[in-house]
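What you see is the complex with one protein chain gone and the rest in place.
== chain A ==
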Amino acid sequence: MRRRDRHDDDPELFELLANLEEIAETTRIPALLCRLLEIYGLKSVAYLGSGLSAQPGQGPYLAVTYSDDWVDHYKAQRFVDVDPAVQIGMRRMLPIDWDTFDRRDKNVRRLFGEAAEFGLGRRGISLPVHGQHGDRALVSITSDASDRDWRHLRLYYMRDFQMLALHMHQAILRLEGQRMETASLSPRERECLLWVAEGKTAWETAIILGLSEHTVRCYLESARHKLGAANNTHAVNKAGKASLLSQIP
C-alpha cells in the first residue's frame, strides 16, 4: 500500500502550521498554544529557545501554558538546575520520553511529583529543534493519558510535533526580529512541485521523472519545509507566489 502524504488529510495540523506562519505579534502566542492543547488533548505545551538572537547575553526564550503558580514555584525551587528535560533535552537529537528519566535522584523525583500536583500531567515528551545557525529549541508536551493509550499516543505526538516544534521555533525567530532567508528550491524539488501543481500524485510524478516514489516524497518534504508549507497544495501556492515555479528546470 502506498503511503499517503502526511498532511493532506489533516486540516487541524494544517490550521496550526498556517497560524504559526501568520502569527505577527508575540501576544498571540498563548492563544495558539492553547489551541494546541485543545486539538491534541494535552495538559501543557512549553517552548524553550536558545541562541535566538545574535546579541550575547540574551537569556533563553520561554513560552508556556503552565499556570503562573507552577512557573513561580518552579523558579522559587530553582528546578531549572535539576530538570533533566532542560539540562540535556536541547542538546539531544532524539525526542525524550519523560518516563526514561532517572527518578532515583530525589530532586528529580520531587520535581515530577510536584509537577503532577500542579496539574502538568503524568506523561511528557520533549522534542529538540536544531536550527540553521546553531540556534536550538526544546518543545515539551505533557499528557494524562493512560499507560495503554500513551504507548500509541507518544509516537503519534512525536511525528506531528517534529513539524510543529520547528514551525514554532521559526515563528518565534521571526517575531524576535531574525531575518528569515528567502526560500530557494533545488531543480528536483521544483520539478516535483510542478508536477504536483499539475495534479499528479507522488507516484505518478515518480513515473514521469524516472525516480522512485520515496525520492519524490523526500523532495516534496524538503520543498514543504523550505517553503514553510503545511502540505503540498500550500507549497505549490507559496512557491507560485514567490515565483519559484516559473523557471522551468
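In this text, a contact is a pair of C-beta atoms (placed from the backbone, for glycine too) under 8 Å apart; a residue touches a chain by one contact, two chains touch by 3 or more; residues count from 1.
Here is the rule we use: contacts and distances are computed from a predicted model.
Asks: Out of "TonB-dependent receptor", "Acyl-homoserine-lactone synthase", "Phenylacetic acid degradation protein" or "histidine kinase", flag the one the UniProt entry gives for the chain missing from this complex.
Replies: Cross-referencing UniProt, the chain left out corresponds to "Acyl-homoserine-lactone synthase".
Asks: Could you tell which one of A:46, A:141 or A:185 touches the chain left off the display?
Replies: Of these options, the touching residue for the absent chain is A:185.
Asks: Can you say which of A:141, A:163, A:196 or A:236 touches the chain missing from this structure?
Replies: A:163
Asks: On chain A, what residues meet the omitted chain?
Replies: 12, 39-41, 88, 91-95, 129-132, 134, 149, 151-153, 155-156, 158-159, 162-163, 165-166, 184-190, 211-212, 214-215, 217-219, 221-222, 224-226
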